[in-house]
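Every protein chain of the complex appears in place save one, which is left out.
On to chain A.
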Amino acid sequence: MKDLKHLYYFEKLLEDANNDLVRQAKAEGRLALGYTCYHMPEVLLNLDGCFSVRLRAPRTGSMEIATYYMSNATCEYARALLERGLEGGYKFLDAMAGVDVCECMNRGMENMELLGVSDPEKKGFFWCNLDSPCSDDEDCVAHLREQLSRKILKPLYENYGIDVSDAAIRKAVERHNEICRLITEIGNFRKLDNPTITGYEFHILTLATYVCPKDLVVEKLRETLEELKTREPDPKKKFRAKVVVVGSEIDDPELISLIEDSGALVVADRFCYGSFPGRQEIVLTEDEDALTQVCRNYLQTTLCVRHCAQHKVQKRLDFAAELARDYHADGIIYEQIKFCTYWSYERALASHVMHNEYNIPTLSIDRPYMSRTSGQLRTRVQAFVESIEIKKIKAKKNREVK
C-alpha cells in the first residue's frame, strides 16, 4: 500500500512525551496534565485551558535507577515511567493525575512524587492519586465522582482557575467524541477482507490521540480518514492471518510491528492505549449532571482486569470473542507486560478459555516494556500464524471430502 500521507508526522509525535504539539499547546498557555490509566477519565483533563498527556517512555533504555527504587519484580511500564521522570522527561507537566489501580503504578507514582520529578518552579503543580472503585454500581459512581471533584476538579479550579462547570465538561466531552468518531471510522477499515490500514498504522494514530492535545491532531486525523476512503489495498495480501491483540498496556507500536512482520495482521486492539475501550463516544443526557454521567460511563465501559466480579470477567471474554468475529480475525494474541499481577491471572485463564470453550486459536505471551528485539517473540508469533494456516488448510480439506 502507498504510505499514509501523515504517518511520519504521527510517528514523530510519539518519539517524545514532550512532543511538538505538546510544546505548541504549552506555548499557547495551556496546561499539560499527565495521566497513565483509563480509570482517570481523560475527558476531565481536557477542559478549556488544559489538555491530557497519557504518559509513555519511548526509547527506554536502562531502568537501573527505577529498579533500585521499585525492585526488578515490578511492571516495567511503571519502572520506565519513573526512570523517564527521574531523567527529567516530565518536567513540562503542570499536574500528575495518577490512579491507585495497581500496586506497581501506585509505587511508581509515589516514587515520582517523593523523588520530585515535577518542576519545582510550577507553584500550581499538584499530584493526585485517585481511588478508583473496582465495580460499577451507583455507590461506586458516587465515590468516583467525589474523588474526581476533590482531587482533580478542585485543584484545577483553585490552582489554575480552570472552568470546571457542567457546561465546560459537556464541551470537553464533545471534543472527545469527535476524536472517538474519527478513530472508530478509521478502525472500521480493519474489518475489510483486505484491510486498507495496518494494525501498526492504526496504533500510531490511536496513540497520537492519547499523547497530544486533541484539537491539534484532529485535522490530520480527518485528512487521514479521507485518504483511507480511497486507499488501494495491496493487490496480494501481505499478511497470513488476522489477529486480535488483547491484554495489558501497549504503548510501543514496535510490538504491533513485530507481530505484523511475523505474518499476523492486527485487526483489533483490546489493550490499554488502544481503541477498545477508550475511543468510544460518551453519550450525555440533560437529565443528570455531566460529571456523574462521565463517572458512570468510565466505570461501566472499562475492560480492566482489576474488575474481577464474575460478570465482568465473562464480559471481557465475550468481548474478545466479539472482536474476533466482527473483525474477521483468525485468532487472538493474549499479551501481558511482565510482572503485571492482574493480567498474569487473566491471561492464563482467558487464553485457556478462548481456546477450549470459544474454539478460537489463542497465543499467550508475556513481554518486556520494549520488545522490538525479541527473537523468541517473533518465533512464537510466526509459529502461531503457521498453526492457524494449517488449521485452515485442514478444515478446507475436510469440507472437500464431505
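Here is the rule we use: a residue touches a chain if its C-beta (ideal position, glycine included) is under 8 Å from a C-beta of that chain, and two chains touch if they have at least 3 such contacts; residues count from 1.
Simple rule for what comes next: contacts and distances are computed from a predicted model.
Student: So which of "Glutathione import ATP-binding protein GsiA", "Acyl-CoA dehydratase activase", "Carbamoyl phosphate synthase large chain" or "NADH-quinone oxidoreductase subunit H" is the UniProt name of the chain that got left out?
Tutor: Choosing among "Glutathione import ATP-binding protein GsiA", "Acyl-CoA dehydratase activase", "Carbamoyl phosphate synthase large chain" or "NADH-quinone oxidoreductase subunit H", the correct UniProt name is "Acyl-CoA dehydratase activase".
Student: Given that one chain is not shown, which residue among A:165, A:194, A:280 or A:382 touches it?
Tutor: Result: among the candidates, A:382 touches the missing chain.
Student: Considering the whole complex, which of A:106, A:184 or A:374 touches the chain not shown?
Tutor: In the complete complex, the chain left out is touched by residue A:374.
Student: Which chain A residues touch the hidden chain?
Tutor: 366-368, 374-377, 379-380, 382-383, 386-387, 390, 394
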